[in-house]
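The complex appears here without one of its protein chains, the remainder shown in place.
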Amino acid sequence: MKEKVVLDLSHLPLHATGTASLTFWGTSAFMLIEGSGFALAIAVYLYLMANAPSWPLNAPPPDLLPGTILTVLLLASLVPNLLVTRWAGQRDLRKVRIGLVIMSIFGIVPLVPRIFEFPALNIRWDDNAYGSILWVMLGLHTTHILTDLADTLVLTCLMFSRHGDNLRRYGDVEDNALYWNFVVATWLPLYGCIYWIPRL
Amino acid sequence: MNSSSTAQVLDVEVEREDLEPRLRRTWQSGKGIWGALTTVDHKIIARRYIVTAFVFLALGGVLALVMRVQLAFPEARFLSADRYNQIFTTHGSNMMFLFAVPVMEAMGVYLVPLMVGTRNIAFPRLNAFSYWIFLAGGLVLWIAVALDAAPDVGWFAYVPLSGPEYGAGKRADIWAQMITFTELSALAVAVEIVVTVFKQRAPGMSLDRIPVFVWSMLVTSFLVIIAMPAIMFASSSLILDRLVGTHFYNPAEGGDVLLWQHLFWFFGHPEVYIIFLPAVGMVSAMISPFSQRPVFGYLALVIALIATGLLSFGLWVHHMFVAGLPPSGSSFFTASSMAIAIPAGTQIFCFLATLWSGRPIFKTPMLFVIGFLITFVMGGMTGVMVASVPLDTQVHDTYFVVAHFHYVLVGGAVFPLVGAIYYWFPKMTGRMMSEKLGRIVFGMIFAGFHLTFFPMHILGLAGMPRRVYTYPPELPWSGMNLFVSVSAFVLAAGFGLFFIDAIRSLRSGKVAGPNPWNCASLEWATASPPPPYNFARIPVVQSRDPLWQASSELPVATGLRVDRRELVVSSVVAAEPEARESSPADSIWPLVAALATTVMLIGSMFSAWAVVWGAVPIAIALTCWFWPKRTPEDES
Partner (left out) sequence: MKQVSIVSCLFLAVFTAGCTGVQSALDPRGPAAADLLRIILFFVFVCTSVFLLVMGALVWSLLRKPSREESKGAQERQISVVVTAAIVSTAAIIVLLTVVSFTSDRFPEYKEASSAAILARGEQWWWRFDYDGDDRSPGFQTANELHIPVGQDVRLRLQATDVIHSFWVPSLAGKQDLVPGRDNTITLHAERPGIYRGQCAEFCGLQHAHMALEVVAQEPEAYRQWVESQRRSAVVSQVAAVIAGRDVFMRKPCIAGRDVFMRKPCAACHTIRGTEAKGTSGPDLTHVASRRLLAAGVLQNSAGSLAAWIADPQTIKPGNNMPLVPMTSEELRQVTAFLETLR
């Protein structure tokens, strides 16, 4: 088949960010997958609760302190997260480097209260189904934090390397920040489920 | 400052006759074993996927024949109860998880980038990773079969039979982890397809111009994304119950036996549409050139696809009608299960309208389209029957249901798939399959299928339950079972001939040009088989049937680089070009990451700590995977 040239693409940029970035869409799809998973975990929690004669099952409600500290920390982390996104959009390398170091710290620090949250649940995973779903919910979210933390740490190293000042990296920073928003956002309904539903 | 190379070489700067060799140098995968292990070419990976899936089909078919030998005579002793239970479990699990879903995904992986006019699928390294994970999952299951450790709890693995108390050994864990492998693989492909379809379409290919097959893969991918987490949760929590003592499914400690069924079928029902919708898309593609007109009712077909996808999430309880749930709840699911016949019927009517107003050409793919219409509609009729709660109380868990789902799965998915192989074989290999043998294959498969599965409707109504390794001679089932078993060999022979023709045609089939069937979609605009870069110049699309509309001159775009792998990113709705994007080069890291993941997943069948230790090599592999290299692909 003969060809006829009707369009010239050479003026287009070599890479774009935001909705024109493939990794933005990939990250969004991944968020949809994880979000479905979390929604299901909450559905399982509610199902088991509906089946149970009393709730929580043979245990006091989880202690509020570690979980609430963690929630506050995560919410607070949204501020530097937003700033990092903005700085990445401006392609300000110095500020992005600082921001990523801060976000790395904000990824590590919540792990401390998280470690205390598990015993604060006041039940073991193998005591009964209530214990099982609590530990799975908390475990899933912890995996979430850990994987995004690993991502943030690698990105931080990258931004300090010779590959740092590249539009692609700024796009990666924006995607990573988006995903951190998601990590915080999924925590909120889980927090409500784990700590407040038993107190209703 | 940006590390952009000063020496960008655009395609317009190269002589036309040098263009393709330059592009080939840039896009070609490596040679030999290393090339095979590092390729990220969607066409190579998809062909691997398709061949592997068909190997699993053949293995699953052998299992079916073995079962039919056992069931040919009452109280036969060809297979022990234990072996039979392993075999029927493996047959179902293999067919659903290792053949049906992967082969449909693979056809999408091959065709979608070509049909939307781009040079590679989105996230090509993830694509490579997904194949290795799929292969690993298949090997886990089949090595277990060889070691007499195959799962024996049915493909649906109901608790408590598969739970810690009654599921001895590692069999159920192998089943659950095989699920994890295949779901991971399917989710990866789903993400790639969504992003390819949304963002990598050729300029001008607005959403209302993409082929119906691409729509079907898009809807299917969303089904995968939303449904697979349910089975991941289910299989993982089953392993947790078995390994570390959680009580999700233990009624004595607050768990619930039916929770498993809810989770499994919430995934399980969309699963069958994940298998069926791509097949409907294939029929839409094939029926057009063989009716010599565009398929009728594009908008209706697309809406039907989306409606089917959405509705499919509201049917799952119809697998639980006799479990003892409240009748009002079950009745809702009767209504929704019947309602899905409306979009399905819409699709059938559009196909009939296409045939009626077109001028049919009876080549082999068309024969399979006709086979689909006959067989799937029959399966849909029995589907409406089992959707009714009272009717289902008699036929649930009997051979009637076995007949129903084989009619809809084989009729609705396998017939279109075999037709699709005949149809796209020239594009994938550059050679035609045999028309003459194709007719014989169709005849044997069609006749063999109906002779094997139609009597099962009667067997079920006559009282024969399913999943039984034998039956008593006093009941009037022997004659029909023997008939079914003999017919199964006819069906198998048909498939055997199909495989022989495919292999033979690879070497000595008639050489095919770019568009042997005179089709309209973009994959037929390039050579057969396509070069590594798919299109020397990206097409510009101005209608739904580009090759028919363009007739002699295909509009194309220029301005892409030839010194790096580059393609076009366009907007979601109107496909306006937004950016040039690089496509990753070959890499060994997907394989390494897949190996690390495999080790972790196998380890976690034996110890929960494997997840912790196993995460470290995976993290290292992923870091190496994503760490940028100083290549032109990293420029921005």
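Every chain is named by a letter (A and B) in the order it is written, and numbering of its residues begins at 1.
We take it that contacts are C-beta pairs under 8 Å (C-beta built on N, C-alpha and C of every residue); 3 or more make two chains touch, one makes a residue touch a chain.
As the structure is a computational prediction, the values presented were derived from the model and not from experiment.
Visitor: Using the contact definition given at the top, list the shown chains touched by the missing chain.
Guide: Even though it is not drawn, that chain still touches B.
Visitor: Of the residues B:Val14, B:Val55, B:Val244 or B:Ala300, I need the one that contacts the missing chain.
Guide: Final answer for the missing-chain contact: B:Ala300.
Visitor: So one chain is hidden, and I want to know which residue out of B:Val12, B:Leu243 or B:Met385 touches that hidden chain in the complete assembly.
Guide: B:Met385
Visitor: Of B:Val12, B:Leu310, B:Val377 or B:Ala527, which sits in contact with the chain we cannot see?
Guide: Considering the complete complex, B:Val377 is the one touching the chain left out.
Visitor: Of the residues listed, B:Asp397, B:Glu435, B:Glu553 or B:Glu576, which one is in contact with the missing chain?
Guide: Touching the chain that is not displayed is residue B:Asp397.
Visitor: Which of these touches the unseen chain: B:Gly245, B:Pro360 or B:Pro628?
Guide: Of these options, the touching residue for the absent chain is B:Pro360.
Visitor: If you put the missing chain back, which residues of chain B would it touch?
Guide: 80-82, 85, 153-154, 158, 160-161, 165-166, 251-252, 256-258, 296-297, 300, 322-324, 327, 331, 334-335, 338-339, 341-342, 345-346, 348-350, 352-353, 355-360, 370, 373-374, 377-378, 381-382, 384-385, 387-398, 461-463, 465-472, 474-475
One rule holds in what follows: only the chains that are shown with their structure count from here on.
Visitor: Spell out the part of chain A that touches chain B in their complex, as residue ranges.
Guide: Residue positions touching the partner: 1-16, 19-22, 25-26, 29-30, 32-34, 36-37, 40-41, 44, 47-48, 51-52, 57, 125-133, 135-136, 150, 154, 158, 163, 165-169.
Visitor: Mind listing the chain B positions that touch chain A in their complex?
Guide: 1-4, 10, 12, 122-123, 187, 190-191, 194-195, 198-200, 203, 225-226, 228-230, 232-233, 237, 240-241, 244-248, 250, 253-256, 259, 262-263, 514, 525, 537-538, 540, 547, 550, 552-560, 568-569, 571-572, 577-582, 619, 623, 626-628, 630, 634-636
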